[in-house]
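Starting off with a structure, shown below.
Missing here is one protein chain; the remaining ones are kept as they sit in the complex.
We just call them A and B in the order they show up, numbering each chain from 1.
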Amino acid sequence: MVMLVFGLVLYGVLQMMISTKIIGSFWELNIILICVNIILSASLNLINGYTGQFSLGHAGFMAVGAYVGVVATVKFGLPLIVALILGAIAAGFLGFLIGLPTLRLRGDYLAIATLGLGEIIRIVIMNIDYVGGAAGFKGIPHLTNFTWVFFVMLVTLFFIKNFVNSSHGRACIAIRENEIAAEAMGVNTTKYKVMAFTLGAAFAGVAGGLFAHQFYLISPTSFTFLSSFNYLIMVVMGGMGSITGSIAGAFVVTFISAALASFPEARMIIYALALILMMFYRPQGLFGYMELTNVGPIKKFLDKVSGAKEAVT
Amino acid sequence: MDFMHQLIQQLINGVSLGSIYALIALGYTMIYGIIKLINFAHGDVYMVGAYIGFAAVTFGGLSIFPALLLSMAITAILGMLVERIAYKPLRHAPRISLLITAIGVSFFLEYTSMYFVTPTPRTFPEVMPNISFNLGGFIINGQQLLILGITIVLMAILTYIVQKTKLGKAMRAASFDTETAQLMGVDSDKVISMTFCIGSALAAAAGVLVGVYYNTIDPLMGIMPGLKAFVAAVLGGIGILPGAVVGGIVLGVVEALVAGFISSTFRDAAAFAILILVLLIKPSGLFGKNTNEKV
Partner (left out) sequence: MFFSKKKFKLASMIACGILASALFTGCGGGDSAGGGDKKAAAGDEIVIGANFELTGNHAQYGANANNGLKLAIKEVNDAGGINGKKIKIVEADAKSEAAESVNAATKLISDDKVIALIGPAVTANVIAESQVATDNMIPIIAPAATNPDVTVENGQVKAFVFRSCFIDPQQSEVMAQFAAKDLNAKTAVLYLDSSSDYSKSLGKIFKEKFEADGGQVVMEEAFLAKDQDFKAALTKIQTANADVIFVPAYYEEVGKIVKQARELGITAAILGTDGWDDSKVIDIAGKDALNNTYFCTHYFEGDAEVQGFINAYKGEYNNDPNVFAALGYDAGKMLVNAIERGGDDSQKIRDNIETIKDLQVGTGKITMDSATHNPIKGIVVIETKDGMRELRAKIAPEG
């Protein structure tokens, strides 16, 4: 509840700064990108961080959501919300189909299999002329704005938070900690692995839909395995198994990239060094397994507020 | 040209393409075997090796074999430095942090190189006579035969080192259980260092040979071959030397056959699909042993 209020306040402040042009259009665009990336990193965290399944195909699911979304709005004239839902369903369904057989694989074998699937998705899209093929899908209406991405991001975060704290989420964490022990305790590991994979893919699809309607044109080059690496970097940098971490990771990575835009030649070198140094000093990521709401003083404050509220009701 | 003729020519094409994947995959699989790290920077070490060879030939005026050896030596040191500086401090960190570091090193090598040598590709001068043999209508390229030969020789030498020498014994011990090996008197750090040395030198050899054969090098040339070599290593059972070579050649042949008989558009997609199918049937790769999970 408190987080919701905080979210709304943040929205109000940012929205005001955008509409009064205190935040210029370059940073507005990057705030939108940060929100999209938060959805992606939080959803990948569900698979990689909470369930411990090493997936490197996130950009592929994002691509499915993006392309299904733009086909819905451009070719069928559907509203954005429907496009996002269709994109989520398509990506989620594909995640389910792919997850069922491949999640038998473990560790690095799963990683390379998902990476391969992501690339297969991209190559297939590249050869479908209906969606523009290699040239990309042109003439996408600019429907995404800050309000959209922010609220979709909030919904995603709330959903993932509640999922993780539910008994399903606990089962996923049990699988991450020790798959065999979890199975011995009666956790249906296949079911929960596929469930986490499907949900993660579906949210990646949503993010893809938002992304597509921001940039006028999408092309398969935006969804290579290097983009999947990028989302993985966000997750690990923030902390595997922490939603606050995913937010921080997406923020930091997007921010570094935008802040270095004025130094195009040195940008990637600095980024690479930042990545290596970050891993030296905090290999578990900014937040590790922790949530911001569990940090001493903040937790006390939150307990107090909710305690007071309970007393009132 | 009849079907059989075409099939055989495609097999030749596939084996020669595959021998390059195999050469890169050897180093990949060695490094994976010992510290269980998907070393995404391996493809970029290969690129650096190619550039050093290029510089030695063009500016140093060396002929190809001294240039090859020089490049292998310098790149071996580079590999060792990368391990010392970037990976060693993370020996006890979560494996995924190590992976992210490897991605970081990969970007660093790519873009530092790009900064200094510009993204424009360079062309190798002709340092080796390029002869094609025509055997009863089948075309075989001399340089590719050489690459295949070098791959097999290197695989044999490596297998000998790993199986018969003291260093190899230490490698196997460290790869089985680093800490226990340390307790038994194996200097694990040194062994890991040596592995990176050898693996990087192999990558450099591949880089120079590919540079000479295909005639161009550029700072991002390592990305796709790196990925393909990794696929080859996994296909053969990651950590297993003959597996890497067989995996590389299988991958090359699959690509050639798909491009030749089905559709060249879906060549890469087919390569990945085969990988996934193999893994589903045999989750630890063609040569991998199925290990029972310890409870």
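Going forward, a residue touches a chain if its C-beta (ideal position, glycine included) is under 8 Å from a C-beta of that chain, and two chains touch if they have at least 3 such contacts.
Remember, predicted model here, so these are calculated numbers, not experimental data.
Asks: Among A:74, A:131 or A:252, exactly one should touch the missing chain; which is it?
Replies: Residue touching the chain left out of view: A:252.
Asks: Which residue from B:43, B:104, B:199 or B:225 sits in contact with the chain not drawn here?
Replies: B:225
Asks: Which residue among A:2, A:89, A:217 or A:302 touches the omitted chain?
Replies: Reading the full complex, the residue touching the unseen chain is A:217.
Asks: If the missing chain were put back, which residues of chain A would it touch?
Replies: Contacting residues on chain A, toward the hidden partner: 17, 21-27, 29-31, 33, 126-127, 133-136, 138-139, 142, 211, 214-222, 248, 251-252, 255, 258-259, 261-262, 264-265, 267-268, 282, 286-290, 292, 295-296.
Asks: Extract the touching residues of chain B with respect to the undisplayed chain.
Replies: The missing chain touches chain B at positions 1, 6, 9-10, 13-14, 16-17, 20, 111, 114, 118-121, 123, 126, 130, 132, 134, 139, 141, 210, 214-216, 218-221, 223-225, 255-261, 263-265, 267-268.
Rule of thumb we're sticking to: only the chains that are shown with their structure count from here on.
Asks: Rounded to the nearest whole Å, what is the centre-to-centre distance of chain A and chain B, using the mean of the C-alpha atoms as each centre?
Replies: Each chain reduced to its C-alpha mean, chain A and chain B end up 33 Å apart.
Asks: Which residues of chain A touch chain B once you look at their complex with the stated criterion?
Replies: It comes out as residues 48, 54, 101-102, 104-106, 108-109, 111-113, 115-117, 119-120, 123-124, 127, 180-181, 225-226, 229, 232-233, 236-237, 240, 265-269, 271-273, 275-276, 279-280, 283-285.
Asks: Could you pull out which chain B residues touch chain A in their complex?
Replies: For this pair, the touching residues of chain B are 32, 36, 38, 86, 89-90, 93-94, 96-101, 103-108, 110-112, 114-115, 223, 227, 230-231, 234, 238, 265-266, 268-269, 272-273, 275-276, 279-280, 283-285, 293, 295.
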